[in-house]
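With one protein chain removed, the remaining protein chains of the complex are shown where they sit.
Residue numbering begins at 1 within each chain, and the chains themselves are lettered A and B in the order written.
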Amino acid sequence: MTASLMSGRLMSGSTSASFLNGPELWFANRGTGFVLLVLLTLSTMLGVLSTARVSPRIWPRMLSQGLHRNVSLLAVTFLAAHVVTAVVDTFVDIRWWNAFVPFSGTYKPLWLGFGSFALDLLIAVTATSVVRHRMSHRPWRAVHVMAYAAWGLGLVHGLQMGTDVATVWGAAINYGCIGVVLVAVLVRLGLLVRPKLVTV
Amino acid sequence: MTVDTIAVPTATTAALATDNQPIVRNEVGLDPVVWQGPALLAGIAQGPGLAAHRGRLGPAPTPSADELVDLARAVDLRGRGGAGFPSAIKLASANRRKAVVVVNASEGEPASRKDAALMSLAPHVVLDGAVAVAHALGTREVHVVVPSELPSIRVGVAKAIRERVAAGERLKWELHDAAPWFVAGQAQAVLQLLAGKENLPVTAWQPEAVSGHRGRPTLLSNAETFAHLGHLARVGADGYAAYGTAAEPGTTLVTLRGDGWDPVVREVAFGTPLADVLTAAEMGQPLLLGGYHGTWLKPAQLQGLTVSRMDIAAAGATLGAGVLLPLAAGWCPLLRTEALVDYLAGQSAGRCGPCLNGLPAMAEALGDVVHRGGSILRVEKLCGLVAGRGACAHPDGTARLVTSMLSCFPEEVDLHALGGCRGDAEVFG
Partner (left out) sequence: MSSHTLRVDWPACTAHGLCAEILPEVVSLDQWGYPIVHEPVTDDVLDMARAAVKACPTLALRLTQPPKRH
């Protein structure tokens, strides 16, 4: 299916009238997908780094927080672009509500649904983080932790829906990101059992 | 419960009403020997029942909020939980809609037994006070917090409440069991207990009299404080001032803890010389006044000292929870303090970094000073570091104890630096 899809799209050409049907949106969607994975992976790593006690001379504490925030916001813009390019593209039938309501699509509903679920979670994470200092800490944290789930859902969504998984660079990015997040999660779990007693 | 009338062999009783004081001995466990007193402990020989209480004193007083505040202000009534906060201010703050009354009888201070004595032997004196306050604040909700490690107190209080309900008193009583640790009696920790959470302190952005249990104005005070309020409402400011001094009217409960005998609880009028409360031998020993968060006083400072807030403040100490801990003969004040600090460090709630980290460090530094000739500068620095940096006053109290030890016993510190100790070698082996 993938091969015929590719040839069909490339042969249709890219006149302005068929822009919405052409390969550009598809390229953009794939590209934003990968960049999104990388940015979310980076954000996860920076988030874990924020909870670690690294000497401020090596790594100022504000740096982790600032980078985590900016990288996350960048990821959100790429997420928006990823969703828009998918919905606007007329070659595949993805309606705008399929992006927000998981498993409601007609095209690969399960794997698309994973992506929609991830989007919903990231909307919640972003919204709560924007008003973080106006809400109490525990509920914010409960929502924020779901970012890990969003990453996982997005990864599976990409692996199953993506058309570049088989390529060398695609595999490299995927495995690289999986590796980084695995390490980050292990570090975070290790930090979780650290007591408040700090011997410096 | 047995009642003996024993000619008291130790102190003079000039400040009390009669020479022979009925002493009530509670048979359950290591409970205090309680002397009959002039005000709060006047009726203990008649037993804790409601009938005897009503027969002696009549119905519970029903002052208005303004009346109660004025009375408390007139006699400068202070809280008896250790902090000594003016009750009039607390009452005035809590005098708003939907108030809650909380009687704190949890007595987290291990050396203190006065609240246990009150709740076991004179519960209705306390509960009358709580009812008077509830009436004044226009609420029916009264919580009573009892120590979980002394189940007999809960039994006694529950019985007293049942008696009152049977007699027609219509209030919503709720009993709570405080956890057996030191900080369980702290105000915010008690509010957490009431809220069904762990009985440990949290940060308070407003005093509980303003916003406490469920955000409502909460009049949380020590059990003895309520006893005083009830008594005050009954006899008025002039009646209350029948004992004590003009500057400090009234009485206060103290716990005397020596080693090797039962703790003693006495009701003492303000202005009573300490020499009338302690034995001659005890007057010649250093005294830890106030409890485990208290202050050491040298024997020289005890001469002429009276049980008086102002007098004691002038000596650099506070009455605190009213605990008098004379150092037993043959003991060393540094070793005693070290043992207390070890205990207190272990009693940190573990919620606040400076306390969780600072108190064990302080205990270790103190151990260095006491056993290994270490520098007191490190101890002093840690005392300054932990004070004011926690959700409750546990680190402050511990620092106060250590600081008073250092300022009271510099000769002993020097002696220890040389490997000596004034303590009896046989006691410590």
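What we mean here is this: a residue touches a chain if its C-beta (ideal position, glycine included) is under 8 Å from a C-beta of that chain, and two chains touch if they have at least 3 such contacts.
Because the structure is predicted, anything quoted here is derived from the model rather than measured.
Visitor: Thinking of the whole complex, not just what is shown, which of B:Ser120, B:Asn199 or B:Asn357 touches the missing chain?
Guide: The missing chain is touched by B:Asn357.
Visitor: Determine which one of A:Leu20, A:Met62 or A:Val145 touches the chain that has been left out.
Guide: Of the candidates A:Leu20, A:Met62 or A:Val145, A:Met62 is in touch with the missing chain.
Visitor: For review purposes, identify every residue of subunit A that touches the missing chain, sorted by number.
Guide: That gives, for subunit A, the contact residues 50-51, 53, 56, 60-62, 65, 132-133, 136-137, 196, 198-200.
Visitor: Tell me where the left-out chain touches subunit B, residue by residue.
Guide: Here the touching residues of subunit B are 201-203, 205, 351-355, 357-358, 385, 388-391.
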